[in-house]
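Removed from the display is one protein chain of the complex; every other protein chain stays in position.
Each chain carries a letter (A, B and C) given by its place in the written order, and its residues are counted from 1.
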C-alpha cells in the first residue's frame, strides 16, 4: 500500500534530517523520493539545509525537474541529478546527493571504494566514477544542466552509488529506507577503508558472492526497520526543530515503518 | 548474592545503552548475560538497536538460542553467537557482539591487535581471528547457524575477544561489568594502536607479564565500580529514553554495583 | 542598505559564536567586521573566547587598532592583524584569525593547501605563507606590533587566506557572510586534504578555472543564505548563552541575511 502524499512528505522530511543527523550531510546536499502515486513526479524540499527540512518544505517536481506549483522560495540548483536518474532508472524511488567527509577522499584521489564489511555491502559490487571535466571541461562542478544530469545518470548505470570527482556522491535506492541505509553505511564503509589504508596494510574486501548475499540480507525488512528506528530516535534526541518545536516534545506520531 | 531476574534485566538493558553511548555499538550488535539463577539460559533483548534497549525488551533464551516464551516481536538473527559461547565457556557470564569502528580495521586487514596500554590489557594476551570463509565459504557474513556459532566459539577458545574477518568482534566476560569494561577499553586500545601505527613508528606493546598484571588489576572491584559509575552517568547525561522518559529525570534508582 | 551599528554588533557576535560552534575556534582567535557606516573603523569583541561573544562585548576600533571609547575590560592582543588588513584591503569587510586543528598541520609542515572540492574553492587559487621568523626572528609568535601586522597583510596580498607558520591562519571576506563561509569551508577542505594524503595517494585539486567558477558560485546569495541559516540554527540547538539565556528560547529575532 503506497503512502499518501502527506505521509510521503513527512517521511521524506524525516529522512533528510536523519541522514544529516548522522553526519553525512551539512548545509548542502539533498534527499528526494519519487511521488508515492505518480511515478512521473518526484518530491524535493525547497532550497535549505537537509537538517532543517520540514514536511511543508517539500514540493512536487516533474521528471524534467520543473516545480509543479511554482513558489516564491528558492529551489535547489542541482535538481537535474534527481530528475534524470528517476527517468533513467524506473526501479529507483529515492536519491541522495551529498559531500560526506569520508567519501570525498575517494572523489579527490580516484581511489576505489570497496565493500570492506557486511554493512558496507549495500554500496554494491562496483562504484563508478563520474568526472564533469570529461564531457564538460571546466565548470563550477555543480550539476546544473539537463545534459549534465543525464551524463551523471549514464555514469551511475545500473549501480547504486556514483562518485563525482572533486565534488561528492549520489546514492540511489529502491525505497527511501534502503536509500537511508545505503547512504549511511557506505559513508561508514568509506571511513573504515580510510582507517585501514592509513595503517599501510592491504585491505581485503568482501568477495562478490559475500557482497551480494550481505546486501540482500541488509535490505530485508528486519534490519531496515531496526536501523530506521535507531536513526529516528537519535534524531529525536538531538534536539530542537528549526521552527522552535522540539523533536523531543512533539507529540511524536510514532515512526511508521515502510520497509 | 546473585541478582534477581528483574535486576538482571534492568542491568543488562543499562549495559546495552552504556556501551552504545560510548560509541562502540550503533544500530546493530547485541549484549547478553547468562540468566542470574539458571546457567542453562541467557538473557537477550528482542531485535532493536542496543542504545534503545529497555528492561521489558529482555527475554530468556535456552543455550540452543530458542526463546523460552515466544513473542510476536522480531528476534536478533545472530543469537547462536551467544548461545554457543555460553555452552563452550561455563565461566563466561556476558557476551557482546559489535562492529566498532576502531576494531574493524584489524578485521579488514588481519593486522594483529595487541595491548598497548594498561587499560587495554583486558583484551588478553592473544586475540584470535575467525574467518567465516574458512569453513563456510561465501556467506552473508552473519553468524546464523548453530555450526557457525560453534565454529566461532572454537576460534575464541580460552580467550576474551575474537576478531571476525570483514565483520566485527565478539567479546566475553566473567561478569557483565567485566564485559562492559573490556569492550570499551579494547575499543580504545585499538584506536590507540591505529593512531600509533599511522605515525609509521614501531608499536611497543605490554610484555605478557605486564599484560597479565594489568588485566588482573583492572578487573578488581574498585576500577570496575569507578568505570561503571562513570559510563552510567554519562548515559544519564546523554538524554532521553526512546519511550520519551528522560534518562535524566527518571527517579533514577541509584546505579547498583555488582562488581 | 547597510546595517545599523546595533544590527552589526548583533550579527558579528553571532558570527563569532557560529564559527566557534563549527569547531574552527576555541578559547582563542577572533572575528571582526568593518564598521557598517564608517570604513575607517572596525568592530571587535573585548578579549574573550569567540564562542562566548555577545553584542554588548563588541566595541569600535580605529584602523590603528585603538579602541574608540576606552573600557576597563581587557582587549585582544593581536588587534593589529585586523587593523592592518582593513587598511591594506579596502574591499575587505570582515576578518577571522584562528588556530583550527585541520589547518595547523599545513602551518606546521609548510605543505601547500589547495582547493580539493567545490566548497573548498573559496580559499582562492593560492594560499600564501607568512613566517614571523623571516622578518622578526624569535618571537612569542603572536602578531602584536603594527609592523608585524603590516608584514602579515603584505604576505596576504590580494589573497583570501594566509597561513601563519607554527601559529594559525587569517581569513578575509568582502562580507561577514562570505568570511564565515570561507572560514568554515577552508577548514573542511584542509581536513579533506589531510584525509586524502594520509591514504598515500595523489591529490588532484580543482583546475584554476574550476576553482574560480566554484568560488563565484559559492559566494552567490542563495548558497550564502542557505549556509548561514544552517549554522545559525545549529548554534541555536547547541544550547545556552554564557549569561544564562538559552540560544534556544531567546525570542529569536529572525536571522537577517545580508548576502
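Heads up, the rule we're going with is that a contact is a pair of C-beta atoms (placed from the backbone, for glycine too) under 8 Å apart; a residue touches a chain by one contact, two chains touch by 3 or more.
Note that this is a predicted model, so its numbers are computed, not measured.
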Study note, to complete from the structure: Neighbours of the unshown chain, displayed set only, are B, C
Review point. What chain C residues would touch the chain not displayed?
Key: 26-28, 47-49, 51-52, 74, 77, 99, 101-102, 104-105, 107-111, 133, 137-142, 165-168, 194, 197-198, 200, 238-240, 242, 244
Point to revise | Residues from chain B at the interface with the omitted partner, ascending | key: 116-119, 188, 191-193, 195-196, 198-207, 209-210, 213-214, 216-217, 222-223, 225-227, 229-231, 233-234, 236-237, 248, 252
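Here is the rule we use: only the chains that are shown with their structure count from here on.
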Exercise for review: Compare the two sides of the chain A and chain B interface and say whether they are made mostly of the same residue numbers, over half shared, or of different ones.
Suggested key: different
Exercise for review: Express in whole angstrom the distance between the two chain centres, defined as the mean CA positions of chain A and chain B.
Suggested key: 32
Review point. Hey, what residues on chain C touch two or more of the other chains?
Key: 198
